[in-house]
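Can you read through this structure? Questions will come right after.
All protein chains of the complex are present and in place, except for one that has been dropped.
To keep things simple, chains are lettered A and B as they appear, and every chain counts its residues starting from 1.
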Amino acid sequence: MALLEAVGVAKRFGGLQALGGVSLAVEAGEIVGLIGPNGAGKTTLFHLVSGFLAPDAGTIHFAGEPVVGLKPHALCRRGLARTFQLVKPFPGLTVLENVRVGALARLPRFPAATAQAREVLAFVGLAAKADLPARALTLAERKRLELARAFATGPRLLLLDEVMAGLTPTETGEVVELCRRINATGVTVLLIEHVMRAVMTLSQRVVVLNQGQVIATGPPAAIAADPRVIEAYLGPEHGHADP
Amino acid sequence: MDLILLGQGLLSGLLFGGVYSLMAVGLSLIFGVMRVINFAHGDMMVWGSYLAFLLATRAGIDPYLSFVAAAAALFVLGLGVQRFLVDRTLEAPHEMQILLMLGVALVLENSALLAFGPEPRRVPSLVGLRTVWLGPLFVDVARLVTFGLAIALTALLSLFLFRTDLGRAIRAAADNLYGALVVGTDVRRVYATAFGIGAACVGAAGALVSPFLPFQPSTGLGASVTSFNIVIIGGMGSLLGAFVGGLLVAVAESMGAVFLSPSLKELVSFSLLIVILLFRPTGLFGRRP
Partner (left out) sequence: MSHLGRTLMLIALVILVALPAVLGSRALTVFVFIFFYAYLGQAWNILSGYGGQLSAGHAAFVGVGAYTTTVLAMYAGISPWLGMFAGAGLAALLGAVVGFLGFRFGLRGFYFVLLTVAFAEVCRIVALNTEAIGGALGLYITFTGDPWQFQFQDNRGYYYVALALMVAATGLTAGVERSRLGAYLTAIREDEDAAEALGVDTFRYKLVAIVLSAFLTGLGGAFYATYLFSLQPNTVFGIPLSVDIILRPVVGGAGTLLGPILGSFILTPLAELSRTYFARTGLAGTHLVVYGLLLIAVVLFLPRGAYPHLARALARRRTAA
């Protein structure tokens, strides 16, 4: 069975059908890109998978166990961590303290968690900022902190919600590299992204959502050439997949 | 069960409910628009009562007229509290606004204590303590008048909120701050007006109960807590919820006073509150947060 398997997941907000029966499987070790135009339901899917929302219908299995109804903290303990599209650092805490909150999920003792947090900070390249309050960071640094914090919880699957949005091309390249290194440590990655070049180079497989439905799944090259995707995602007037 | 007693309890509760509704609508308006809990709400009400007292003893004006002046004075006070105090803390964590309003409540209560002393007061009215019989049930005329005026004021407020541009802007701000910002409303003006109106509501309520409900500076706290209860029961930020909640809580308290003991009537509304929090935490008319 796949590491994450969602079958027929649906969610409605009032009169709006945000997701209409979406099925998605992520195998252990993969990097999967989740793309689609605004309002396609990508973030809603993340909320459902990570336990922040409950689906109206459908099942979600993580590591072979049903997880619908579990709270986010329980999912985190089982190895499913996420970041938020609008980053949520703990602004009054230092960078190190931020990451330590994540590390405490696996290491209840303070000294061990602190050591782990320092290692993760070095891994993501924020070691020099460890003692600054999180509110003093730039956007790029905050996104990296968000990633570091989630990674520090020791996940098997990491859900990344637009960790590259708003970054310069250089910064984006660094985050792509970081995702690769995280994946190389054995962490499966599912990422929502609008930066096409990054998704296409990073992902082994891409899933396209449109209006609450999966309209295509496949390797990046096939997706980029798929006329349905180009039309749905970029509008009929666009000829290529890299804006 | 004694039907007359039951009817009497229902009737007096319902009549008092008009005032509760007015208080709660004021609180709900302030909360809905600014997400600020007005901890000084009850103290503003007591100041409404004292203004009616001043106007009655110094100028001989009946509280059923002077409630307009009390409302106007409290409008100015609310406007000032918003402009000079709350406005500066809107970006701060909400604990800060709560502490701020606790400070305002302390100042209002204890300045009333300094100005008027701790003795309970009541304001004489021409309507006096007369009663009328409605079939087998009797009613104080004063309570009847108060009920009528409180309902009329609530109706007037809804007309304002639904029929005028400023009123619509206030409702829009209560629904969605960003939406209101986008369409270019002068948010500060909307806030100040909303706070002013909220304070005016409770100030008028204070003047309207002054002929039959003895008040002293320390009464304000209880009134604040009652308003909070009503607003949670009705649903935070919902004006309809505040209105219905006011009637409901007043009837519940009145039944508690009739069938248990007058001093236990607050416990009835607290029990109602806990039941609501257990089974319908967003209140009767509240939306999911």
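The criterion applied here is as follows: contacts are C-beta pairs under 8 Å (C-beta built on N, C-alpha and C of every residue); 3 or more make two chains touch, one makes a residue touch a chain.
Nothing here was measured: the structure is a model prediction, and the numbers come from that model.
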In the intact complex, which of the depicted chains does the undisplayed chain touch?
A, B
Chain not shown: contacting residue from A:R100, A:K129, A:R144 or A:R205:
A:R100
Looking at B:L14, B:A72 or B:L85, which makes contact with the chain not pictured?
B:L85
I'm checking contacts with the chain that's been left out. Which of B:L3, B:A59 or B:I274 qualifies?
B:I274
On chain A, what residues meet the omitted chain?
50, 52, 71-74, 76-77, 81-82, 84, 88-93, 97, 100-102, 104-105, 108, 110, 113, 149-150, 153
What is the set of chain B residues that contact the non-displayed chain in the whole complex?
31, 35, 37, 39, 85, 88-89, 92-100, 102-111, 113-114, 118, 217, 221-222, 225, 228-229, 232, 236, 261, 263-264, 266-267, 270, 273-274, 277-278, 281-282, 289
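Keep this in mind: only the chains that are shown with their structure count from here on.
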Provide the C-alpha centroid distance between chain A and chain B, rounded to the nearest whole angstrom.
47
